[in-house]
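Worksheet: the structure to be examined is printed underneath.
The complex appears here minus one protein chain, its other protein chains still in place.
== chain A ==
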Amino acid sequence: MDEDRTKVLKIQKIVKYLQGNECVLKSQRIRSDLSQFVKTLRSLACEVGLSQDDIFTVADLASSGKFGEVICNSLIRSLIPRESVPQDAVLLLVSRIGQNHVSIKLKQLILRWVVLVFDIIAQKNSIHAIYGIIFQYIDSEILCPIVCQLLSLLTRKYDVLHFRIRKLLSLQSKIGGQPYLCGLLSVYRMYQPSLISMAGRHNVFFKNYDKSWSLSISGVQQRYGLHMLNETMSYNASHLPQTNKHTPLITPPTPTMCHDDQPLTQVMSGKIPFYRIKSFAELLNNFNNLELTCQAHSLLSSTTLQHLLAITHDRTIPARLTFWLHHRLCEELVTVAGETARGLELIKCVVEFSGFIQECLPVCEAFIFRYLYTWDGQSYRPYILKLITRLRLLPTSVLKDFVFAPLRKLFNLSSDVFFKCSIISILQELLSNYLNLESDRYDVIMNMQDDNAAMDKLASYMFQPINVGKINPNATIFQLIKFVDFISLEGLIETKCNAMLMHSVLQFYVKTSRIYSDHERELFTLPPSPVVSLALFSLSPMFVSTMFGILLNHTQALNKLGKSNHREHYHYMLELNSYLTDVHDTFWRWNAFHPHCHEDSSIYKHIHVDNIGQVLTYPDVITARRMFTIERHPALTVHATKYLQLLNRDPEEMFENELVTEPPFIEYLETKGLTKLTTLIKFLRRGIPESKTP
């Protein structure tokens, strides 16, 4: 802050010097001094900006004709405001433009400066008052473009007068349809559309002359200023929709142009056209009589209208919307590679709408299937993934070919771990979606099809097709889980058990382990054995704990199921038993890599336990068998050592004693968040066989 103050003081000194009379002496030394001072002033202004008084003084000096052309140029360029520009300074400069001692180039520079700082001028009432004077400058050829730009910023409704319009039109006929003239005319037309009937066909009306200058101004403003200026200094009339590429995608609602011949019929039918409704209360009152817009897709433009769309009785509206969506999705997304702004807008709208009605539109489904074939995994990624989570229950072959195959390709070929994790998490969301919503919906529809009289109730689900084939929801869900098993294994192998991926995979399995307890659906799948062993032997205590939790959930589900149903899920029970036995052996009974592993072991299958057992043994320290017990597991030794340090005991004790028998150790583990671990310890200590009901 101090250096800022010194800079400010320096600026003031320079300004004072310039005001004095010595600097206009003709000697060589003074002239070089002068240019040095002005350069310093300019660089300081770029750094800290000028205060309001300084701006006024410098502006006065620059336009007073006291100095030469170059100096005046630099002075104007150094008019970078710190807070805001006093309107007196602008007034002074504009009035000086009309005088002869200011050169034409300087006049142009002054006007360019005014345009650049237009938004920072404190109050503009006197500037508006001299609108007419500024308008006169339009005659000069050099000044005309920049004057038009300034006027387009300055124009208000009562400035648009007949003689001014006539003048502009005559100018246009003289010099042709120049972009700046069209820009000004379009601003005039905005205020008085009846007086002007043409528009220019230009994309950009006013050229941006001074980019670096405006950058330095915005830089200073950001540091010190009042932040009234927005970054890009956009002008209001610069972008009017011209070509097809810029027309808005979803037009606001409009009524049809052609009504019946007699206006009376319209009144008599009691329908109220849409544009008459001004508030939500009126909408509710007149709900039955509403005449909807002629373009179905305009109903997507706001949430109120989307409400209307969701509960309308008119069955043509979904059909029309479907056609429009199909057309636009094909045009903007399928045929165009990469992302475009219009495509982004469209797909955002679609995602929002399907979130709003909690359904997947059939046309979106068809679009997703088509799009996934050629998707590169990058464009519109969050939106496409969101749409995938909304898919309905589909037959397994459809799901396999159209969704899983492309996703698998992308999963394997992409080296981005984050992408892999996001795929797994959206599949998890799809699973929960299926479990929560879709199966119910499917059941309702299947029941309704049998009962023809209830077909009308289908209107509650807006977009469901009438003819739905027979699907087995359990089969579809099962296939989804199997697919995730498969790709998660591939992913874990490829990324060498990346922690983030492992976490997403484990969360998925937590979800599957709770299918029965949360949703009462008898669908039991265990994680594949490589994943289980990766988790149990990993170096992170959280993973070990989560895997324990998963196995616990499965046990509880099986207990809840009841003994009578055990026969149907026999193989599941066997598999769970073998996992639990392995856990018991490894973590409790000092039997890891036991040469005579239990025959039903899942984890130790196909492993040459003898070799591994020998490799892992460190004589006099630890044997392989004992190595993975709870306190000696590589993931958990940290906690064991810390616990012992806390109690000021010798850390070597962990190799000797049985810490798990000490309740304080168990409490310590619980405080560290490894609750599942402790629950499993208690479970194992009770020694209750796993598959009997309590």
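Keep in mind that, in the parts below, a residue touches a chain if its C-beta (ideal position, glycine included) is under 8 Å from a C-beta of that chain, and two chains touch if they have at least 3 such contacts; residues count from 1.
Definition applied: contacts and distances are computed from a predicted model.
Engineer: Look at the options "Ribosomal RNA-processing protein 43", "Iron permease FTR1 family protein", "Skp1-related protein" or "Centromere protein L" and return the one that UniProt uses as the protein name of the missing chain.
Structural biologist: "Centromere protein L"
Engineer: For the chain left out of this view, which of A:Arg328, A:His569 or A:Lys672 touches it?
Structural biologist: A:Arg328
Engineer: If I consider the whole complex, including the chain that's not displayed, which of A:Cys46, A:Leu169 or A:Ile357 touches that chain?
Structural biologist: Spelled out, the listed residue whose C-beta touches the missing chain is A:Leu169.
Engineer: Where the complex has a chain not shown, which of A:Leu18, A:Val38 or A:Cys182 is the residue touching it?
Structural biologist: Answer from the full complex: A:Cys182 touches the omitted chain.
Engineer: Which one, A:Phe402, A:Tyr516, A:Tyr579 or A:Phe683, makes contact with the chain that was left out?
Structural biologist: Missing-chain contact among the listed residues: A:Phe402.
Engineer: Residue-wise, where is chain A in contact with the chain that is not depicted?
Structural biologist: 169, 172-173, 176-177, 182, 197-201, 244, 251, 254, 256-258, 261, 294-297, 314-316, 319-320, 322-324, 326-328, 330-331, 362-363, 366, 369-370, 394-395, 398, 402, 465-469
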